[in-house]
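Note that one protein chain of the assembly has been removed; the remaining protein chains are unaltered in position.
Chain IDs A and B follow the sequence of writing; residue 1 opens each chain.
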Amino acid sequence: MTSKAPVKHSVAPPPATTHYQGEAEHGHDHDDSHVLMHHFDHMEQQRESISLGMWTFLWTEIMMFSGLFFCYALFRWKFYDAYLLGSQQLDITLGTINTFVLLASSMTMALAVHAAQVKNRKALMGYMVGTLIFGGAFLGVKAVEWTADYHEGMVPTFEFMGPRGNWNPALWRTTHHARTDRKPEEATRLAQIKPDSTVTYDFKHKKEVSVQQVKMYFMLYFCMTGLHAIHMIAGVAILLVMLLMAAGGWFTNGNDQPVELFGLYWHFVDIVWVFLFPLLYLIAGFSMFGGAH
Amino acid sequence: MVSTPAEGFTPTPRPAAAPGDVSVPEVVPADSEEPKNYLNVSYGVKSWLFTLDHKRIAMLYLLTVSLMFVVGGVAAGMVRLNLLQPNGFLISAATYNKAFSAHGIVMVFFFIIPAIPAILGNFFIPMMLGAKDLAFPKINLLSWYLYIIGAVMVLGALACGGVQTGWTFYAPLSSQYTNGPIVVVALGVFIAGFSSILTGLNFIVTTHKMRAPGLTWFRLPLFVWGMYATSLLQILGTPVVAITILLLAVEIIFNAGVFDASTGGDPVLFQHLFWFYSHPAVYIMILPGMAVISEVVTCFSRKPIFGYRFIAFSSMAIAILSFLVWGHHMFTTDQSPLSSIVFSVISFLVAIPSAIKVFNWTATLYKGSIRLTTPMLYSLGFIGLFTIGGLTGLYLSAIAVDIHLQDTYFVVAHFHYVMVGSTVMAYMAGLHYWWPKMVGRMYPEGWGQTAAVLLFIGFTLTFMPQFIAGYAGMPRRYHVYDPQYHVMNVLSTAGATIMALAYLLPFFYLTWSLKYGPKAGPNPWRATGLEWQTPSPPPTLNFERTPVVTIGPYAYSAENDEIEDARYDMERAQADYAAAQAKVAGDREHRAMEEGGASAVSQTIIEEAKRDL
Partner (left out) sequence: MQSSISLIPEAASTQAGPIDSLFWVLTLVTVFFTALICVAIAYFVVRYRRGAKVDRSNPPLEHAVLELFWTGIPLLICLFIFGWSTVIYYKNRTIPTDAMEIYVVGKQWMWKLQHPEGRWEMNTLTVPVGRPVKLTMTSEDVIHSFFIPEFRVKMDVFPGRFTELWFNATKPGKYHLFCAEFCGTYHSGMVGSVVVLEPAEYEKWLQTGNVNKSMAAKGEQLYREHGCSGCHGANSSVRAPYLEGLYNAQRPIQIPQAGVPLDQVQSKVIKADIRYIHDSIVLPQQEVAAGFKPIMPSFKGRLSEEEIVQIIEYIKTLRTSNGTNNGLSNGGIIGYPNSGANTPGTSNRTGNIGADGVRARTHINPAPTTTLSSPNKMSSSPTTSAPVRAIPPKPAPVSVR
């Protein structure tokens, strides 16, 4: 009955598989007890766990956006012209401004993380306010953009709202340009296109585009920017709470990890936009005043 | 715990050993001051609904998942009863479609996917790791609430009309050609998906960061390995189906046309996105089952697992390969032949790690000391049924044969062999195995064994005929069918009746055992995992002190156990013998007293008796 098995799996000689550490672990009476949660053994474990949790969460976020990016890629490959036409209805100026606003917010966020690490409460709060302002500005610009999209007939119809919606190619930017470029025939022709038909849409260089396919572009545009904006709104809300907490000195007492984690999230949301912007706005190339060249 | 038979052996409460010898542990007289455990530490609804204890959350899951199982089971019962006759005599076509859709949606998203991870995983992963809780207790509770919200939405939608889409929601049928609260169901599934993601996230972080001192990766129980692989699939696959389902909802609400061929959209795109998640989801369902079996087989063979590393790595291989096989659900679409062939060969390859596991479990039995307890019966049933389920998968990986079998009852039988015959068997095995730890009381062993055998018989009778009906060409999801398939369907429904009984039994006897079951003691199975090193039910923080691990997870020795058993039997025989003799002596004395005389004869008898003692 003596076992000759490898030690790793060996039959336990009594003392069993485990013995106990001499010291009881809970009942933390250290000065960091308000930070160390009850189920972690020590600060480092808690820190690493939370950090890994955040990274894992970001992976799931990447996978979620990747589903949309896949749809985008497939239909861009299939209906390039519709995408081109759709992207030219967007306001590249506002999109560019928003890109820089968001990049700036990432910078202030990175500075905020640093401020938390060096326990500078005032700087931390300042940079957080900066990030908030930039994040809010992004959302504001986005709201302005979407309102314009609505008025320019780019929002696909809600089915439950009945046939009347705000999907009207006659109002599109391209149509508008045709009008202002004194091409009345084209403008008239464009204005007569039925909003929901699959009839073709004559565009520069005589490309023909199905309105339905442009609609699919806008569907994906609103899904992608919408999902991104939801993440932004969540970020701004969390940041507001964190700002209040920072005012109470929560993150400058050595507990800078929440700021760091939020920074990760914020940068992730920023990076998503960095992909969204060229994919959605710049299909026709970059031109400050819209339209292809 | 394995103790040496050398000294100080007292007949401690014994595990159920052989079918004939299902001894229950002695009932410990209830202490007036019961030690605090996670169940009695606080009372009241609030203490449960706002608990952050992973064990309590696991019990919440147990309750709700069981309820969903009943709902899905009732739907399955309607389907099977209706198929008793070829003419759809019981319910209308629409009701039938709603019933099988409800069955699929509820069972897949609300029963099988959460069953083992959210109940057994939630309860035992921290304990197996020697941790006090999962890394993120609040997120753990949040995931349960998400599950509840999703479940309520789906159940509400099913109650207000139901959907006729199947659990696969194929567009354009779901997006344009059926009515019903599909959006609500889709969003319910979407939300439940996040519950699954958060559970996976919690497990990954806990496994990485909260292992007890000395608990290296290769000292982890295989249950943890299996759950880790499952969690990877959950966090990488589930977001994709979430966004797919969201797109489906957008398609329905806004008429977006992404999956609509008439506007240039692509209905097959939905299938690709859907199966990109849902094929890995099949492994989200089976990997936890495999994880449980590795624990149970070792414990009741009293032997370390054979080929630990091969089993651990095969879980990871399955997790990785499972992301590359989704196209085998689309062999009969106009998918390009080349991609079909690639998907086919990878589908064959994914069978190999599963085969390795089956061989290793079987080899574990060799030179063991096997006890056919309820969990062991379920586990052996699992190995047999999973072998069939896995091998019939080969038919469906072979494109030529799959073209004939696609969307027939053969497919239905195949995935039920894997999901029900394997995963549910494993779930039942795990539930019985850990029941004493979870509630501190034993279930009635005889009833458990009866239910296990009944389930095996009922299952085989239900699904074996479906293989035959399938190859004969009976398509799935048929409300009425050709009378040619009648016999097979009658057999199948008969089997389903037995299965229903086999599922009802545990509901009753497990509930019974909560109050009347004998107390289990900390380690009724004398198992070696960390979770057994603490009282049953465990205290809120699981361990008195953080354990330090020095050896691997399966420190069993069949040889030692046999000797211990023999010794135990001997001691018990001795005790019995002594008791019998005492009784005889007492009787003689008594008789002598009755005879009234302190006669010399009776004196002699009494003295003789005393001498005998």
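Brief remarks follow.
Rule of thumb we're sticking to: a contact is a pair of C-beta atoms (placed from the backbone, for glycine too) under 8 Å apart; a residue touches a chain by one contact, two chains touch by 3 or more.
All values derive from a computational prediction rather than experimental measurement.
The chain we do not see here touches A, B in the full complex.
Across B:Thr374, B:Thr408, B:Thr423 or B:Gln449, the single residue that touches the chain missing here is B:Thr408.
Within the whole complex, the absent chain has one touching residue among B:Arg56, B:Lys303, B:His416 or B:Arg526, and that is B:Lys303. The residue from B:Leu63, B:Ala159, B:Val487 or B:Ala579 that touches the chain not shown here is B:Val487. Summary of contacts with the chain left out: across B:Phe89, B:Tyr145, B:Trp217 or B:Tyr366, the touching residue is B:Tyr366. Annotation: of B:Glu34, B:Glu562 or B:Asp576, B:Glu562 touches the absent chain (contact as defined above).
Residues touching the missing chain, restricted to chain A, are 1, 3-6, 9, 80-81, 84, 198-200, 205-210, 283-285, 292-293 (touch as defined at the top).
Looking at chain B, the residues touching the absent chain are 17-18, 88, 93-94, 97, 164-166, 170, 172-173, 176-178, 261-262, 264, 267-268, 301, 303-310, 332-334, 337, 340-341, 344-345, 348-349, 351-352, 355-356, 358-360, 362-363, 365-372, 380, 383-384, 387-388, 391-392, 394-395, 397-401, 403-404, 406-408, 468, 471-473, 475-484, 486-488, 558-559, 562, 565.
Just so we're on the same page, only the chains that are shown with their structure count from here on.
Between chain A and chain B, the centres computed from C-alpha atoms are 38 Å apart.
By the touch criterion stated above, chain A contacts chain B in their complex at residues 1, 3, 5, 7-14, 16-21, 23-26, 38-41, 45, 48-50, 52-53, 56-57, 59-61, 63-68, 70-71, 74-75, 78-79, 156-160, 198, 210, 212-213, 215-216, 219-220, 223. Those residues of chain B lying in contact with chain A across their complex are 1-4, 130-137, 139, 197, 201-202, 204-206, 208-210, 213, 218-219, 235-240, 242-244, 246-247, 250, 252-258, 262-266, 269, 273, 304, 308, 528, 530, 533, 541, 544-557, 559-560, 563.
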